[in-house]
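One protein chain omitted, others in place.
Chain naming follows the written order as A and B, and within any one chain the residues start at number 1.
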Amino acid sequence: MENFLTFLNSDKYITYVCSSYLICFFGLLILKISSHIKEKKVIKEYTDIKRKYES
Amino acid sequence: MNFFNLSSPNKFQKFSKRIYPWVSYGSIMFLFIGLFFSFFKSPPDYLQGESVRIMYIHVPAAWLSLQIYVVMAICSFVSLVYRHSLADIISRSCAPIGATFTFITLITGSIWGKPTWGAWWVWDARLTSELILFFIYIGHMIVSNSYEDYRKGDKNAAILTLVGIVNLPIIKWSVDWWNTLHQPASIMKLDTPSIDSEMLTPLFFMAISFFLIFLSIMLTRISTEIMVRKIEIIKSNF
Partner (left out) sequence: MKAKNKRLMIIISLLATFFLGCILLFLNLRENLIYFYSPTEINESKTTKTEKIRVGGMVSKGSVKRELIMRDNEKLEKINFEITDFENSVQVNYIGILPDLFKEEQGVVVEGIFKNQIFLASKVLAKHDENYMPPEIKKMQLLKDNNDGS
């Protein structure tokens, strides 16, 4: 806790540290979400095409 | 179960469905542990002060950017020699993840460089070779998607990956071979690590978390890619 408080009071470095963490997790989140969106789309396409050709 | 069965895409997909939740929740759990340690339980550096906390994401991302490339290079070799479809699929799924981690390495490194070195970017050997790695990942994504026939794209991308592996030892040992502004390795060396144990703990948890994040995204992308190929096969059969 003490470490965190001194970190909050370091006005010089806090913007650098926070912006790097934010950019990092934002990038990972975008990759994760876009992978899931693509998966959903492909699953739908797959079930559609299977139904179409099997009937 | 027989481990070698995993080389069949169908078996792999079943296996991946089973381990996906564990990997996914594990990554989030370790991420929170890592964040807790990196902000609450680790001291500032004697020289760099609080900006040392950027290390806890910069270093794991940099490790992964190299590890993912190793995975891709092995897959490319297997794909060129043994024509294994799963190898192509893994390689294709890894490229965007590797590019993202390399991008994170470059950006966080840049943000770290400003308060410590006094410059956002310098053209020293370590930074330049890491930038080249980023371009190779982007090149892989472009090459593998730029052909009508995906098999042709896979083959050319595999050749690109094997050629680009020259860059890996350059990145790893650039700090020892040349005078660079970037500091030498602290952990991945023969000597004992030169990082205090209180700072090693958050780094360790963050590295596990990042690795699990990589695995979870890779599993999703692989199962997507397997289905894309199944669709292609169904289409070409009719």
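What we mean here is this: a residue touches a chain if its C-beta (ideal position, glycine included) is under 8 Å from a C-beta of that chain, and two chains touch if they have at least 3 such contacts.
Given the structure is predicted, the values throughout are model-derived calculations rather than measurements.
Novice: Among the options B:Ile107, B:Ile138, B:Leu160 or B:Ala185, which residue touches the chain absent from this view?
Specialist: Touches the omitted chain: B:Ala185.
Novice: Of the residues B:Ser8, B:Ser146 or B:Ser194, I need the one that contacts the missing chain.
Specialist: In the complete complex, the chain left out is touched by residue B:Ser194.
Novice: Which is it among B:Ile138, B:Leu162 or B:Ile234 that touches the chain not included here?
Specialist: Counting the whole complex, the residue in contact with the absent chain is B:Leu162.
Novice: Using the document's contact rule, name the residues of chain B that touch the chain not shown here.
Specialist: 43-49, 52, 55, 77, 80-82, 115-119, 122-125, 162-163, 166, 170, 177-181, 183-186, 194-196, 198-199
Note that in this section only the chains that are shown with their structure count from here on.
Novice: In the complex, go through chain B and note every residue touching chain A.
Specialist: 39-44, 49-51, 53-54, 57-58, 61, 96-97, 100, 103-104, 107-108, 111-112, 114-115, 213, 216-217, 220-221, 223-224, 227-228, 230-231, 234-235, 238
Novice: What does chain A use to touch chain B in their complex?
Specialist: Contacts found on chain A: 1, 3-4, 6-7, 10, 12-14, 16-17, 19-21, 23-24, 27-28, 31-32, 35-36, 38-39, 42-43, 45-46, 49-50, 53.
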